[in-house]
Each structure stands twice: as C-alpha cells, then as structure tokens.
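Note that this complex is displayed minus one protein chain, with the remaining chains in position.
Chain lettering (A, B and C) follows the sequence in which the chains are written, and residue indices restart at 1 in each chain.
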Amino acid sequence: MANFANETISAYDEPSLVEAKIMNKIRVTVWNEFRHEQLNEKVKQIYPNGIHNALAESLVSHGCQLRTATLDEPEHGLGEKVLDETDVLVWWGHMAHDEVEDEVVNRVHRHVLQGLGLVVLHSGHHSKIFRSLMGTTCSLRWREAGEKTRVWVVAPGHPIAAGLDHYFEIPQAEMYGEHFDIPVPDELVFVSWFQGGEVFRSGCCFYRGRGKIFYFQPGHETYPIYHQAEVQRVIANGVRWAQPSAGPGFLYGDGGALHASDSLESLG
Amino acid sequence: MANFANETISAYDEPSLVEAKIMNKIRVTVWNEFRHEQLNEKVKQIYPNGIHNALAESLVSHGCQLRTATLDEPEHGLGEKVLDETDVLVWWGHMAHDEVEDEVVNRVHRHVLQGLGLVVLHSGHHSKIFRSLMGTTCSLRWREAGEKTRVWVVAPGHPIAAGLDHYFEIPQAEMYGEHFDIPVPDELVFVSWFQGGEVFRSGCCFYRGRGKIFYFQPGHETYPIYHQAEVQRVIANGVRWAQPSAGPGFLYGDGGALHASDSLESLG
Amino acid sequence: MANFANETISAYDEPSLVEAKIMNKIRVTVWNEFRHEQLNEKVKQIYPNGIHNALAESLVSHGCQLRTATLDEPEHGLGEKVLDETDVLVWWGHMAHDEVEDEVVNRVHRHVLQGLGLVVLHSGHHSKIFRSLMGTTCSLRWREAGEKTRVWVVAPGHPIAAGLDHYFEIPQAEMYGEHFDIPVPDELVFVSWFQGGEVFRSGCCFYRGRGKIFYFQPGHETYPIYHQAEVQRVIANGVRWAQPSAGPGFLYGDGGALHASDSLESLG
Partner (left out) sequence: MANFANETISAYDEPSLVEAKIMNKIRVTVWNEFRHEQLNEKVKQIYPNGIHNALAESLVSHGCQLRTATLDEPEHGLGEKVLDETDVLVWWGHMAHDEVEDEVVNRVHRHVLQGLGLVVLHSGHHSKIFRSLMGTTCSLRWREAGEKTRVWVVAPGHPIAAGLDHYFEIPQAEMYGEHFDIPVPDELVFVSWFQGGEVFRSGCCFYRGRGKIFYFQPGHETYPIYHQAEVQRVIANGVRWAQPSAGPGFLYGDGGALHASDSLESLG
C-alpha cells in the first residue's frame, strides 16, 4: 500500500538511497581522528573504544545504519565507495586536522555539494572540510576550565530540537565563545550560555550545494559529553535533518558552469 | 527492533501525535472556502468535488491521513477539536476571505504558534490567517491571462524540492509577480518565471512560534493545476516539512510573558 | 561638487527626505508612554524629563533631528503629519500598551510598510505595533533582579555594531530570556548573556514592506541604562540603519493587490 515513507522512493532517488529507505534507515559514517583516545589515559577511560564508537552506538540506538572511519586508515577510511554509500558523515577531529589529506577533503567537499549530509562536532570547527565549506576561519574564543554550559533552544519548531526541553545543561564543558567566525547560519537552533560569561551559537544549519551541514558545539575528549542523552538526541536529530532529500541532481560535479545553449523560450 | 521512525515517539511528543506516528501518517486537514466550485460552471468542471477533495485525494495517495473543512460548516469546520487532531492545515481561499470569522482566525493562529503546520496555497496569500501571521499586506501584482509559468528550484537540498527536476512548467497560470509584500522567507525554495515578464518567490518557508508555514504560489480555480503531478508532490513535501517536530512546548499560549522569578544560577 | 551623500538626493527620494538630507540629519521621533516617570519616584530620579527626553538628547548628540511624542497627547502625538515628517520612530512603552489606540497602531503600521524606520526598545516587545508587525506573541521569559548582562556582538560587520568592542556589560538589568517568540531575525546583531543563566537574541533586524525594524533589548525604567554610552551608540546606529533607503515606492498602501493587466512581454 502507498505510504508516505515509501512514496519517497522513486526514480528521482539516488539509487544508493533506495535500499536504506526500504529499511527506513539512514546510512551514517562516523569519522574520528582517533588520536586522543590512544595517547591520553583520561580520554581512554571516558571513550574506551574511541569517540567514534560511542557516537556510533548512540546512533544505532536511534535507528541509523552505521560504519566508522578513522584518520589512520587508508584514505582516512573515506574512499569514494564509502562516501557513495553514506547518507550522512559525522566528523570529529581535534589535534590532527592538518594530517587530513587535501585529496580526501576535496572528495568529501564534492560529495557534500552533491548531497551528502555533514554533521560537524565541537573541535571539528577547525577541520579542513568545515573551513573549506564555510569560506571563513571558523575560529572562536575558547577556554578549558570545566565550566557549566546551558544549551538553549532558540528555534522550538526546528526538527533538530525534537525531544528536547527549552534548555539542557552540561555540567563540565570546554567554553567556546563568540565571535564565532562562520557565515550567518541558515537556521540557528541553539545558543549556549557559559558560566564564565560567554555566549555561543552552538547549533547551526547550513545549506551548501545540494547538501546540508549541521554544526553542534558540545563535546570534548576529556568530558563524557557524548554519553549524555540530550547530546545524543541532538546528534541523531542533526543526522536526520542532514540526510539527502532527493531533490534535483547537482549540476556542477566538476565545478564548471553549464552551457544552456538552447533557450527554453523562443528568443525570436 | 529499534528504528529511527519509532524512536521519535516518546514522552516528549504531543500525545495526539503518537497514534499517527505509529501509523506513520501525517494528519492533514484541507480547508477550502468552496465557493467558486458552486458558483462557476468552469471551476466545477475542473474540480467537481471541490478543490479540497482534489487536494485530499492527492495527499492520501502520498500517505497522509485526511479530513476536509469548508467555510460554510459551523466554525468553518475548524473547531478546537479538529485543530487538536490536525498536524498540518492546508488552506485554500480566494473570494471570501472576509467571511472567515476572526475568532476562527485567532484560533488557528494560536494553534500555529503552538506547533500546527500551515500550508497556504495561491490566493491564500490574502487570507486573514496568513496576513496575521506575516504582519504585512502579503499583496502582490497579478494578472489572469493564462500564461505559462516555470517554477525553478533555488534550494536543491531542501526537502520540499524532493522528487523534482530543476524546474517544472505549468502551461496556464495566473501571474503573481513581485514585489510580494511578505517578510523575508526563512527558506526560499522556489522562484517562478512568468511568460509576461515577471518573477515571483513562489515557495517560501517561515518559522513562527513552534509552527512552520509553507506558502506555495501555483494553483487557481480556473486551471487544473492541482491535478498536475509536480504540484501535488510539492504540496505533499510541504505538508511533511511543516509537520510538528516535537520540540519544546510553546510557553505563551495566552500571549503573555513568563515570569522566571527564580534564576537558574545564583545571583549572590 | 558631486559627493556620495548629496548623490542620494534625487528624483527618487521622498520629497520630505530632501531637506533633512541636505542637512545630513535623520528626522527621529521618540515615542514614550511616559507613565512610570510620573508615577514612580525612583524612575523620576533616573529620568527626570522622561525616558523620551533622555533618548532624544542622546540622539541629538549623535546628529539626529529630534521630536518627541507621548501617549497622553492627542493621537498619542503620532498624527499623519508627524509620521510624514519622521524618518525613524523610536518606541518605548511598558505598562500602558493597551491604551494605545488601534487607529494609531494601524497608522504607524502602514507608515512602516511604506518606509518609516522603527526602533523598538526593551519592553516595547509587547507593544501592539511590534506584535502586529511580527505576527507572533513576542513573549519571552523575564525576571527583575538587577542582575548583570553582557551584550555580545555576533555580527561584527554589521553597521549597528559600529563603534563597539566585542561585548559590553550592563551592571544591573532586567533579564529577558529565550525563547523569544519572534520571527527569525533577518539580521541578528547581538546575543546577551545573563548572570542568572539565560541567553537572549537582544539585537534583531527585520525588513517589513519598505520599512526596517530594529529591536534592542537593553533598557528599563528603574535602571540608568539609557545613560550608558554603548547603549546610546547602539540606538543611534539602529536609527541610522533603519532610516528609509529611497528604494522603489510601496505599491500596496491600501493593502490591496495590484492588477498588472498588461503584460510586460507579449503573450502571443
């Protein structure tokens, strides 16, 4: 029988989306540079299997189909085939942004413009991929003092705020404060309060090409923030929001313009 | 098994949403003033059961759960209970905007701020409910000359563009041209070209309170536009986009401010 | 000699703008309900000549040409002629919003759509004119506890942030917290931190019709906030930003649509 979910499977869809849609699952790849967890005992205790696996377990429990990828794999685990089979890429990096190969960054960039969803977490604000998509420094003020933060919803009708109350608190967090040097978010979902006196636009949506990008500030390797239910919920919501929408195909896969030599109307 | 769709059913949800979600159906009420179809033979031929039923049939085929309401019913068919049981209200009106009672307009307005989705079609731009939510005249230039229009997608990653090509054409349409006196849309999905020389922001998304509003220009009582597949698809997409998101509850149901007398942090 | 300022005086201008432009002055009317200052000794001490005169003095020192108007004057001091001769209207009201006549509200509303700038201060969020232009409740959480607030610039390139540092503090303020039930601001300039744990979108720009609206949160009758230099600077910047721009005339002065019966291009 026709139903709304199945209806979205059609000739318009990326072929690779069809099977997952039948299963009603979003195909997520969580990328982690996976260094802190191997170098720092404290981080290892909080995320014994790495931040990527903590995020993956949570997303599986929210109904996603998961795989992970890390910096030290060949092609950082982000080969063409992996990206072809990914609806949404979740990105966590911090100390090794510079080690990400430009070729991989360019590949991810191209896939985002073609429809790949991208969820960038916390210190990923300085990743090559986020900066190249934003066109700005993506810098900010920061302080690591274990202070309290309170994440306020400023867009209560936005799907990324689903299942939340008006705010939630994180007892110990790294402070990220304004000015956050990003383009004006296309949709601003969260604004955070920090105990030390700063504010931050902490949940930001961007449309780029045919893709959707969600930046979410909470999270740090030395705090158990990714074990917190509200944070997991927001990341799952962000994944769902960022999934490809099966709109018109991206026309500029090689970057070039398109010569529409024949006019649609007579120029007579 | 856990799946992403079921996951959205939780204690956070409006109770009235739970059953429909289990059925995976959005509860839509299509409202029509239903006058042209009774007064004008040409319109009756195109929409023999009224525009509301044409829209309803299409939305059912897209998996929604439907009811309709019309101007001449008591309370225009939009009593408190109907609105409580509606996720998204689709609005079509034209010649009788002034006959819609202010009490009903205020009721719908309140429900939108509390989360009801609203899809406003074509001549509904001048409805009381749309104007009261926008705060502007919502006026525009118009011409009824049966000219061609071409609806261009300017946001290919937006879910309302799902299943579309880069543009679609409507062979005969009423022209609506700029300046369209609305607030800047929060998301602009479509821009239309008209044969007579005008352009129009024809697919516009707005967040208001906890609700979401989608305005879509195509459609007119004397053209079979609501029988066109692309138009039906866009309206179904708009309904899906506008459905309530289960974010934090609306705090200001009576319009008044909220006295947060106790601070969250010590002011010592 | 040609210069950029004089160049803006042209046939396109509202005639009433020409003289002021020659003087390089913006014509501002400050409106105040002017009740607290007459009823409350504490307020009278802070604003002995009324909030309107404090604001007016500051704006004169920033180069504006000023007049004031208050609730108890005939037509609240906002007759047609006054509005015709005003570039930007600054609005302060709090305890007597309901006493403002709908006829005057409608008149100001019409003038804003036709190009009048509007700067709404603090408790003016609940004024009839602001609510009617926004289409939402404009409600918020509030607390009057004399706590500290810190106003952060989130749009450092915006002209309303001219002359400011990255933030400024107000030692004692009334708290206004999210969720602030307004439409998404077209430009968000400031976000405020409050000692008690809240955040607030405290500097918000809106385009409506041909007019521009700036809402600015700081200010309260029992604190000397309008004597603070940064606050005065922001209000002067807001006035300058909101002044009419001499763009195309407003087409819908009576609210009705415009019949563009002749097409610009042949429909042959």
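Operating definition for what follows: a residue touches a chain if its C-beta (ideal position, glycine included) is under 8 Å from a C-beta of that chain, and two chains touch if they have at least 3 such contacts.
Please read these numbers as outputs of a predicted model, since none were measured by experiment.
Trainee: Specify the shown partners of the omitted chain in the complete complex.
Mentor: It touches the following shown chains in the full complex: A, B, C.
Trainee: Which listed residue (A:K44, A:R141 or A:H166) would be found touching the missing chain in the intact complex?
Mentor: With A:K44, A:R141 or A:H166 as choices, the missing chain is touched by A:R141.
Trainee: Any idea which of B:H166, B:H227 or B:H259 touches the chain not displayed?
Mentor: Within the whole complex, the residue contacting the unshown chain is B:H166.
Trainee: Which one, B:T86, B:S192 or B:Q217, makes contact with the chain that was left out?
Mentor: B:S192
Trainee: Sort through C:P48, C:P156, C:P171 or C:G256 and give me the one touching the missing partner chain.
Mentor: Considering the complete complex, C:P156 is the one touching the chain left out.
Trainee: For the chain that got dropped from the picture, name the residues of chain B it touches.
Mentor: 150, 152-156, 166-167, 177-180, 184, 187-188, 191-194, 197-199, 201
Trainee: Take the complete complex as the reference. Which residues in chain A touch the chain that isn't displayed?
Mentor: 113, 126, 132-137, 139-143, 145, 147, 175, 177, 179, 181, 183-184, 186, 195-198, 206-209, 248, 250-252, 255-265, 267
Trainee: Applying the definition given at the start, please give the residues of chain C touching the unseen chain.
Mentor: Its contact residues with the unshown chain are 2-8, 10, 12, 24-26, 60-64, 115, 150, 153, 155-159, 161-166, 186-187, 195, 207-212, 236, 240, 244-251, 264-265.
Quick note on the criterion: only the chains that are shown with their structure count from here on.
Trainee: Examine which chains touch each other and state the graph shape they make (line, ring, star, complete, other).
Mentor: complete
Trainee: What is the identifier of the chain with the smallest separation between its Cα mean and the overall Cα mean?
Mentor: B
Trainee: Provide the C-alpha centroid distance between chain A and chain B, rounded to the nearest whole angstrom.
Mentor: 29
Trainee: Suppose each chain is reduced to the average of its Cα coordinates; what separation in Å results between chain B and chain C?
Mentor: 31
Trainee: Roughly how far is chain A from chain C, centre to centre by C-alpha average, rounded to an integer in Å?
Mentor: 38
Trainee: Residues of chain B that contact two or more other chains, please.
Mentor: As it turns out, chain B has residues touching two or more other chains at 186, 195, 207-209, 248, 250-251, 264-265.
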